[in-house]
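After the structure tokens below, expect a handful of questions from me.
Yeah, one chain of the complex is gone here, protein chain that is, but the others are all in their spots.
Right, chain A next:
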Amino acid sequence: MNDFTTWDILRNLLLAARWTVLLSLVSFVGGSLAGLALLFARIGKGRLGPAFAKTYIELFQGTPLLMQLFLAFFGLGLFGIDVPAWLAAGLALILWTAAFLAEIWRGCVESVAKGQWEASSSLGMGYLQQMRWVILPQALRVAVPPTVGFSVQVVKGTALTSIIGFVELSKAGTMVTNATFEPFTVYGFVALIYFCLCWPLSKSSQILERKLNVAHRNH
């Protein structure tokens, strides 16, 4: 009665997993760029920048990603703008990632000792020079492990986009289940593929943490 072999199931899931990977990459790269801009606004000296960035971050951290996806997908539709699922998914995930990365990175920048700012100031460096040559190189070492760690959240976050109809791994799982009536096998594979994507990221985050700590052992 069931014409689907296990390989059929797995093959279809793997094909869909490409979209999960692509969406994750787009979200992470786009989110990093937007997050960097947000970071500079957040720690800048003006009054408008930090206020805007703070509100933005609180808004995106304080609401479920699912609501953000709904708003991007259905909300813009209300204004007569037809948003395809892939665009809404990409946009919402980029904005969401940016908020979290900016906040992670702010912590990293602030973890650089105050004396570093003072020493570089006393040597005559301006704000951007201090950032470029003294603060960010040190913050970067601190930032790599949590940033890579957060990329796991991005990969898993893409699963939610199935609800607005973007066909990635989770959505494909549902579709294959509807055809095969083998939810346990299908979702088992889906989970396994997610794990194969996420585990190396978590692991490399741990390894990087250890490595960067050794290089920085006395500080």
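FYI, a contact is a pair of C-beta atoms (placed from the backbone, for glycine too) under 8 Å apart; a residue touches a chain by one contact, two chains touch by 3 or more; residues count from 1.
Here is the rule we go by: contacts and distances are computed from a predicted model.
*Asks:* UniProt names the one chain left off this complex as which of "Sarcosine oxidase subunit alpha", "Amino acid ABC transporter ATP-binding protein", "Ferrous iron transport protein B" or "Acyl-CoA desaturase"?
*Replies:* Answer from the record: the omitted chain is "Amino acid ABC transporter ATP-binding protein".
*Asks:* Quick one: which of A:M125, A:I163 or A:L208 touches the chain that's been left out?
*Replies:* That would be A:M125, which touches the missing chain.
*Asks:* Which one touches the absent chain: A:F74, A:W133, A:F181 or A:W199?
*Replies:* From the options A:F74, A:W133, A:F181 or A:W199, the contact with the absent chain belongs to A:W133.
*Asks:* Taking the full complex into account, what residues of chain A touch the chain not shown?
*Replies:* For chain A, the residues touching the absent chain are 113, 115-116, 118-127, 129, 133-134, 137-138, 141, 216-219.
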